[in-house]
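A single protein chain has been omitted from the complex, and every remaining protein chain is retained in its original position.
Take a look at subunit A:
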Amino acid sequence: MTADDGVWLYSITTDSVDDAQLAEVTGVAGEPVRAVASAGLVAVVGTVSLSEFGQEPLQRKLEDLDWLAATARAHDAVVAAVTRRGPTVPLRLATLYLDDDRVRVLLTERREEFGATLRRVTGRSEWGVKGYGDAKILSQDVKEEPSPTGAAGKGTAYLLRRRAELSAQQDVERKAADHAGEIHAALLEQAVDGLRRQVTDPVLTGKRAWMIFNGTYLVDNDRIEGFAALVTALDTERPGITLELTGPWPPYSFAGIDG
């Protein structure tokens, strides 16, 4: 390492993971990753150039979508590789230390917290469940008000029709929200923990689909089949709602240490 180098942190794991197990794994700069051990814990890190990954260049590059996508995928690939070798606490993207000694200090100082989190995620994985609504099907049960005919003037008819449309729209949205709440409650029963995320703007998913639900769950590995079966069952028994399961993810959403 030179003065221009920094240490990029990928994840914290137990000391059952060592350099030999990380031999094939490369990081965000294509660099080999390695284990820095202290206090019974291992930080999986890579040495990167601060001229590329230091604060100032990073902040500029984060605006470059191609660069960001490649970096995010490389970061996740290392975390996922470590996850296959042992329980893992993922670090948020772009956590850098100046050298290995400072990483060891971190492991020693936060031993209790990392230890507790590692125990919490051992034998478990994160799964994402997204729900998409079909407004046409969801609105089928919603009563339509009879369209006004006869005596009412044209303007009145328009206003009444407009009001009926708005109220039908609100009914469909309320219905979708009810479904979302029930789905989350059902999934929580098969999971250790779960949380609802913001639904993603359809522009971002590239789908025109209407996302009504976005949850993520920490599931015991020996209950994954049951969890997946529940997702399928909920998907089948709720017309107008399509569920999508993603995973296994490293436990990004359940690492739970801040500050």
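The rule is short, and it goes like this: a contact is a pair of C-beta atoms (placed from the backbone, for glycine too) under 8 Å apart; a residue touches a chain by one contact, two chains touch by 3 or more; residues count from 1.
As a working rule, contacts and distances are computed from a predicted model.
Colleague: Hey, which one's the missing chain according to UniProt: "cytochrome-c oxidase", "Acyl-CoA dehydrogenase", "NADH-quinone oxidoreductase subunit K" or "Putative gas vesicle synthesis protein GvpS"?
Modeller: Not shown, but named in UniProt as "Putative gas vesicle synthesis protein GvpS".
Colleague: One chain is left out of this view; which of A:17, A:42, A:106 or A:191 touches it in the full complex?
Modeller: The one listed residue touching the chain not shown is A:106.
Colleague: Check each of A:86, A:115 or A:128 against the chain that is not shown and name the one that touches it.
Modeller: If we include the chain that is not displayed, A:128 is the one touching it.
Colleague: Out of A:94, A:188 or A:224, which touches the unshown chain?
Modeller: The one listed residue touching the chain not shown is A:94.
Colleague: Considering the whole complex rather than only what is displayed, give the residues of subunit A touching the chain that is not shown.
Modeller: Those residues of subunit A that touch the unshown chain are 6, 9, 12, 50, 53-55, 58-59, 62-63, 65, 68-69, 72-73, 75-77, 80, 83-84, 89-98, 102, 106, 110, 117, 128, 197, 200-201, 203-208, 246-249, 252-253, 255-259.
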